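Removed from the display is one protein chain of the complex; every other protein chain stays in position.
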Amino acid sequence: MKNMRTFINVEDIGPLEKALAEAQEIKNDRFKYQHLGKNKTLMMIFFNNSLRTRLSTQKAAMNLGMNVIVLDVNAGAWKLETERGVIMDGDKSEHLLEAIPVMGCYCDMIGVRSFAGLTDREYDYAETVLNQFIKYSGRPVFAMETATVHPLQAFADLITIEEYRGYVGTVARGRENSASAEGNLVPPYPRTSVPPRKLKVVLTWAPHCRALPQAVPNSFAQWMNAAPDVDLVITHPEGYELDPKFVGNAVVEYDQKKAFEGADFIYAKNWSNPGVTNPADYGKITSKDMSWTVDTEHMSWTNNGKFMHCLPVRRNLIVTDDVIESPNSLVIPEAANREISCSVVIKRMLEAL
Amino acid sequence: MKNMRTFINVEDIGPLEKALAEAQEIKNDRFKYQHLGKNKTLMMIFFNNSLRTRLSTQKAAMNLGMNVIVLDVNAGAWKLETERGVIMDGDKSEHLLEAIPVMGCYCDMIGVRSFAGLTDREYDYAETVLNQFIKYSGRPVFAMETATVHPLQAFADLITIEEYRGYVGTVARGRENSASAEGNLVPPYPRTSVPPRKLKVVLTWAPHCRALPQAVPNSFAQWMNAAPDVDLVITHPEGYELDPKFVGNAVVEYDQKKAFEGADFIYAKNWSNPGVTNPADYGKITSKDMSWTVDTEHMSWTNNGKFMHCLPVRRNLIVTDDVIESPNSLVIPEAANREISCSVVIKRMLEAL
Partner (left out) sequence: MKNMRTFINVEDIGPLEKALAEAQEIKNDRFKYQHLGKNKTLMMIFFNNSLRTRLSTQKAAMNLGMNVIVLDVNAGAWKLETERGVIMDGDKSEHLLEAIPVMGCYCDMIGVRSFAGLTDREYDYAETVLNQFIKYSGRPVFAMETATVHPLQAFADLITIEEYRGYVGTVARGRENSASAEGNLVPPYPRTSVPPRKLKVVLTWAPHCRALPQAVPNSFAQWMNAAPDVDLVITHPEGYELDPKFVGNAVVEYDQKKAFEGADFIYAKNWSNPGVTNPADYGKITSKDMSWTVDTEHMSWTNNGKFMHCLPVRRNLIVTDDVIESPNSLVIPEAANREISCSVVIKRMLEAL
């Protein structure tokens, strides 16, 4: 993948073993490739809010010696016209055919955050905004969560699972409480005693009070399907089926307890109805079933499973306090690995410039 | 101009031939003067929104090795008192006599964006905010579009015209569509076969749905009047006369077709009524005449003229899709040159520190 110009899907990163090895190399020396970014500029374009992505991406780019320009585009204040032939006398003051090439003029690489609107499935799943940047900016473009994917998160999740692969069935070493001051300081993890079997990883839906995009579960499924030695089970209420292109060969199990049995990793996430079964339900909340909240009883069904979530998380909707604060909660190391996954992606793109 | 402390008017940059040569030198090696900015800080102060200026100025300053601090002053939230003797118990929490010197404390150079209010011509044309920064900051100050001028844009326009001077009367080489991915990647342009005559450059008013400042046409006129081997014609509906100090010796032609005949470059821009003919009209929209929109018929009157606009542009009000997407549209290379014009200005100011 010397020629990486986009980072959207798992294929873009090439062989995952190599990507994981690079992640560990960079985690051991975050500034090793700092020469690559000299006099290169990353432009981060946010159409939606961000905490983890904003911070970790800036950090990764700076680790690599880049300059960073952050552009917050308030979606309300700056609407881009996308059609030709329109007399632009309304609320859209610029056409994307000018705006995007201009942004490309002032940088060497672009990161884009643009959430799903959750009203028009076709528009969202066509990744319209992301593809406009790819087509018109003239620059390599990576997704910082877009309408249907969040690959930097999924890659960080994979790195985290690999780091804890050697501790399957045990309580995570040296972690008494994930929220302690030390919780975020996970040392480079020795990859020892990897079990000679596939990991059982479960992606579970959980209830939420607001309609959320499918980007995180989509990418998580895609990456787990591609991951070495992982069996993915997806569990959710009926009607919440993810898009088949992301589900791939994963097992879909509507009985959450069955899904959890023997699981090594539980990855909880809410998503709104993907509209696969019933297109009219797209983006809607069609279940608030609180029996899906991950609590200690749920975790007791697993193989001393590790708990994961991409954050931010609504406690006691998605997961109880006890579970997220338990030694087996990996939410903070997982967030910390966002810096690492992003570093690998930017490094690859810099090498391909 | 070793002693450049302000950048507002064309005189501030000194001989234009020298400035243009420096622009080409920097375009060939954007990082050549990086040592100049070491341990120097640019403060960019925005009283109004910005896309191109924000990005290109940051890029230019980083090219020159500077640190950059961006300060967004929401004009509504942070009002500065300007009068003495006022008991400040209203909505203004700080006096400019404190705020501006303090901002000067933490930087070596200041860029200011502050648009015209378009209600009080005298206040706007006195460049009150800009001059307060010049007087009280203790730092060199450049305009990032202020009430009546936008010199970084005009300088970028001049650089662009010089780059395409060798292609007068022809279709711009290697550019099939200005909005293509390659449209913004104009190579350093060889300045060959310059015609042995003056260029005919036309600044044309075009209709718009909102009242816009006169800063861009003012500066464009000022710079074209000063440019080597350029004849400037200004065309607009009667009543839209620009301030005489910017019009200078340019020809004003109310018949748009006559103005366009034989033109080498068409520079389209809307501006609100400058209030020169009728002071009561200042800042108002007194024409929305759509016959002024630049379309292919308009361009057919020219000498295969190149189309320019500072962006953002409202399509099919200012210019049709066909014209702005044509090979002769220079809007993207023009925007790209904002990085170059700004680099020259900052370099000069750094040399004068």
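Think of it as A and B in the order they're written, each chain with its own count starting at 1.
By our rule, a contact is a pair of C-beta atoms (placed from the backbone, for glycine too) under 8 Å apart; a residue touches a chain by one contact, two chains touch by 3 or more.
It should be emphasised that the depicted structure is a prediction, and the values quoted were computed from it without experimental measurement.
Only one of B:G65, B:G117 or B:G138 touches the absent chain when the whole complex is considered: B:G138.
Summary of contacts with the chain left out: across A:R52, A:H95, A:R165 or A:K200, the touching residue is A:R52.
In the complete complex, the residue from B:G65, B:P101 or B:P327 that touches the missing chain is B:P101.
Interface with the hidden chain, as seen from chain B, comprises residues 39, 41, 43, 67, 69, 71, 77-78, 81, 84-90, 93-95, 97-99, 101-107, 135-138.
By the touch criterion stated above, the residues of chain A touching the omitted chain are 30-31, 34, 49, 51-52, 54-56, 58-59, 62-63, 178-185, 209, 311-317, 321, 324-325, 331-332, 335-336, 338-339.
Just so we're on the same page, only the chains that are shown with their structure count from here on.
Copies chain A and chain B of the same sequence differ by a rotation of 120 degrees once their CA atoms are superposed, given in steps of 5.
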